[in-house]
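Only one protein chain is missing from this complex, and each of the others stays in its spot.
Chain IDs A, B and C follow the sequence of writing; residue 1 opens each chain.
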Amino acid sequence: MTTPERPFIERVDVLTNTRIAPGVGLMVLHAPRCARAVQPGQFVHLRLGAGTDTILRRPFSIHRAYQDTIEILYQVLGAGTLRLAEKRPGDDSMDLVGPLGHGWQVPTNTAHALLVGGGLGAAPLGMLAEHLAASGVAVVVAQGAPTAERLVARELFERVARRVDVATDDGSAGELGFVTSVTARLLDAERFDVVYLCGPEVMERAVIAQCVQHSVPCQVSLERLMACGVGACLSCVVSTRSGLKRACVDGPVFDAEEVLFDASEIPPKH
Amino acid sequence: MTTPERPFIERVDVLTNTRIAPGVGLMVLHAPRCARAVQPGQFVHLRLGAGTDTILRRPFSIHRAYQDTIEILYQVLGAGTLRLAEKRPGDDSMDLVGPLGHGWQVPTNTAHALLVGGGLGAAPLGMLAEHLAASGVAVVVAQGAPTAERLVARELFERVARRVDVATDDGSAGELGFVTSVTARLLDAERFDVVYLCGPEVMERAVIAQCVQHSVPCQVSLERLMACGVGACLSCVVSTRSGLKRACVDGPVFDAEEVLFDASEIPPKH
Amino acid sequence: MSVDLRVALGSLDLANPVMTASGTFASGREFSDFIDLNRLGAIVTKGVSARPWPGNASPRIAETASGMLNSIGLQNPGVDAFVATDLTWLAQHAPCVPVIVNVSGHSVAEYVEVIERLESASGVVGYELNISCPNVDTGGMAFGTSCAAAGNVVRACRPATQRPLIVKLSPNVTDIAEIARAVQAEGADAVSLINTLLGMAVDARTRRPKLSRVVGGLSGPAIKPVALRMVWQVAAAVSIPVVGMGGIMTAEDAIEFLIAGATAVAVGTGNFVDPTTTIRVLDGIEEWCRSSGVASVRELIGSLEVGA
Partner (left out) sequence: MSVDLRVALGSLDLANPVMTASGTFASGREFSDFIDLNRLGAIVTKGVSARPWPGNASPRIAETASGMLNSIGLQNPGVDAFVATDLTWLAQHAPCVPVIVNVSGHSVAEYVEVIERLESASGVVGYELNISCPNVDTGGMAFGTSCAAAGNVVRACRPATQRPLIVKLSPNVTDIAEIARAVQAEGADAVSLINTLLGMAVDARTRRPKLSRVVGGLSGPAIKPVALRMVWQVAAAVSIPVVGMGGIMTAEDAIEFLIAGATAVAVGTGNFVDPTTTIRVLDGIEEWCRSSGVASVRELIGSLEVGA
C-alpha cells in the first residue's frame, strides 16, 4: 500500500443510518475525499455536531469505503454513540478529521491471511478483507460475538473470504463459546502468513499468545481514549517494547509482539 | 378570569415552525393540557432538549392557545432561540413547565382597551386581544416594529381589533418613528379603561408616563432573566413600590404604577 | 428486592440521601406543584439571615457552558419572616420532610443570632452554615476561605444549639480538606460541598460583565468534576459525614458522589432544568441499587476502588 495521505477535515453527510443488530448501527456517510484517501485499518475522528455537550470527537474505524462514501459500524455505548444513532439521513452537522492512523500492513508475499474479529472488532477488518481478496490473498475469517445477529459484517466476510468460522457466546451461530477456540483450531490446522486481529483486549491477548506459539506474525488494532486523534495530546499511549507509542498515529494497528499489554485497557463495556 | 391552574410539566410536539419575518419564528406546539389551562399573559418555560448545552429553560409568552395547541412567537437572539429555530415538525425533544406567571387582568366594566406592543412585545398580547374581543371589549392596538414585515401578529390584531395603528422605524408601514407617538395620539384622542403594554423597557417607560399623565390604568409585561421560572431562585426580581417581586410568579404582568424601573433591565438586543 | 435508602448525617437520620441544595429550592413550596416534598431526604432551605437582605442588583444570572452563574446575593426576608411564612407552610404541607435551615451572616454574631431565633422553632432538624457564599461583600465566602475564620463561625455557633450543624464549604480554596478538618475540630456534625465556584461572564458586544455584580457563583454540570474531587478529598480527611453536591442532574451523578465518599447528596441547578430532578434522582438511585444488587445505599458511600 502507498504512503498514507495527510489527514484533513471533511464535512460529512449522513446517507443512511441503520440499526443492524441490537445496539449496533451502520452509518453510510458521503465523504468523497476521505473515501479516496483511506487505507484499511485507518479511522476517522468524528465531530458529532455543534455545541459542547459531547465535546470530544469520537474515533471510528472505517469499515468500508467506495466511490464517495465511507461506512462506519458502531456500537451504542454512551452519550456520543447514542447521538450517532439518532442521526437521520440528510444530517450534515458532522465533520471528520481523517483518515487517521497507521493501518494494516500487508507483508510482501502474503498469500494466506487470517482475520480475527471479536464483536465490533470486525469493523476495521471489512475494508481489509475486501482489499486482500481483490489482490488475490486467500482470506480466512474467525469471528466471535455474543449472539448470531451481532456477528456484524458477516455477509461481507462470507462474500470475500474462503472460509468464515464463527463462535457465539450463546451458540446461536457457529461454535458455542469464544472465538479463541476457533482461532486455536485454525492456527493448529493451517499455516497463515499473517493474522489480523481486532476485538476486546482480553481476546486480543489470547489470540496473540496463540500466534506467538505458532510463530505466525500478528497485527493488532488497539483502542485507546483519544482527545486530539492527531498525535499531539498523548492521551492514547500504548506501552510497547520501543517505549510509549500513540495509538492515533503510531497505531491503531501495531505489530502484536511490540505491544506490552499493561493494565491500561479501557474498561470493557461491550 | 378564573384562578390560574397550578403549573405542570408537559412534553410538547412541534407541529409547525415557520419563519414569519427576518429572525422571527412562529412555533405551533401540541400541548393539550397547557392549551386548556393557560390564561392571557402567562408564559411557558421551555426546555429545548436533552443535554447540558443550553442548560436553562427559556421563557416564552403564549401567543395563542386553541384546542390542543399553543403558539409561540420568538425572535432569534442567541443559542437557545437558534436551537428553537432549527426544530422541525415532529420534534418531540422539548417539554414545558407552565402555564406560569400572573397574566393580564381585566378590570370589571372594561369596555375599551388599548393594547400596545413593541417588536416581540406583541407576542403576549395575541391571546389577550382575542379574549377581550370575544367578551365584547372594544380593542384598539398600537403596534411598533423596525419594519413592516416585523409587525408580528398584525393579522390577528386586524381581525379582532376595532382599530390597529402602527409605526415603523423605517416608515415601511404606518407612521415613521416609534409607537410612542401613536400611543400619545391615541391617549389624547380617546378615553381607555385600561392599557396593556409589552415591549422594550425604554418604550414601556415612555408609554407608562403617558398613561400616568392621562390617568389611565396600565398593566405592563416585563422580561427578566429566569432560571427556575417558578418563584424559587430569585433571579428575576423586579423592584416595585411594595419591594422586590419575582417576575415569574408575581409577574410577568404588573400594575405599571407599581414598577420602579431601576437600571436592571436586560441589555436590549432587539 | 427492597433497597434500604436510609443514611445518617451524624445524629440526623434521613429516609434517603437526596436533599435540596440551598438557594435553588426556596423552602420547597414552589416545587410542591411538581413533586411530593415528603419523599425528599431533607429540604435545605434558602439562606436565612437575622435581618432582611435585599440581594444584588439585576442581572443576577448568566448561562454558561453546561452551567450558570448566579449573584443572587442571599436575598431573604430575615429569620422572623422565614419562621412565620416558610416554616409555617412546611409544617402544614410537608410535615414528614426534615428541614435544614441554611444560615447566613454578615458577621459571626449574625449566624448565632439566626440559630438562636430558630432554636425555638419546631420543624427544624438542623442548620447548614453557609460560610461560602461568593455573592456578598462582607461575610459569606470570606468565612470559608481560611481555617481560622471557618473555625470561628463554628465555634461561635456550636454552643447555641444541640441540633446538627452542617458546614457548607467553599471550593474557592487551595486546600478544602484543611478547612473541613478545621470545622470538624470545632464540632461540626457534617460538611456539605461544594458551594459555587467564583466565575464571571463578559458580554463582548457591550464590553460589560453579564452580572451586575461582575462576579458570581458557577454551578451545574460544568463543576461536577471539581465537586467530585473535593468530596473525595474531604471524605478522606474527616470522619464526619459529607453532603455532596455540584452538577447533579441524574441518579448516576448522585451515585458517583456517594461512591466518592458522600453520605448524602443535594440537587441544586438541576431543579431549574427539571423541577422533578430530586425525585428522578431518588427513584433512579433505588432502581440502580436494585438492578446492581446493592441492598443498602450505604454500601455505596466511599466505595471508590482506587489502585490496580
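By our rule, contacts are C-beta pairs under 8 Å (C-beta built on N, C-alpha and C of every residue); 3 or more make two chains touch, one makes a residue touch a chain.
None of these values were measured; they are calculated from a predicted model.
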(message) Please identify which residue in C:Pro221, C:Pro241 or C:Pro275 touches the non-displayed chain.
(response) C:Pro221
(message) I'm checking contacts with the chain that's been left out. Which of C:Ser22, C:Thr64 or C:Asn135 qualifies?
(response) C:Thr64
(request) Quick one: say which of B:Asn17, B:Gln39, B:Thr52 or B:Ser239 touches the chain that got left out. (result) B:Thr52
(request) Can you work out which residue in A:Ile20, A:Ala111, A:Leu176 or A:Leu234 touches the chain that's missing from view? (result) A:Leu234
(message) Among A:Arg6, A:Arg88 or A:Arg191, which one touches the chain that has been omitted from the display?
(response) A:Arg6
(message) Residue by residue, what part of chain C touches the chain that was omitted?
(response) 64-67, 69, 145-146, 172-174, 197-202, 204, 206-209, 214-215, 218, 220-226, 228-229, 232, 247, 252, 255-256, 259-260, 288, 303-306
(message) Even though one chain is hidden, which residues of chain A still touch it in the full complex?
(response) 6-9, 47, 52-57, 97, 224-225, 227-237, 244, 249, 262-267
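Throughout what follows, only the chains that are shown with their structure count from here on.
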(message) Report the chain whose CA-based centre is farthest from the CA-based centre of chain B.
(response) A
(message) Averaging over Cα atoms per chain, report the distance between chain A and chain B in Å.
(response) 55
(message) Residues of chain A that contact two or more other chains, please.
(response) 52-53
(request) Spell out, as numbers or ranges, the residues of chain C touching 2 or more other chains. (result) 65-66
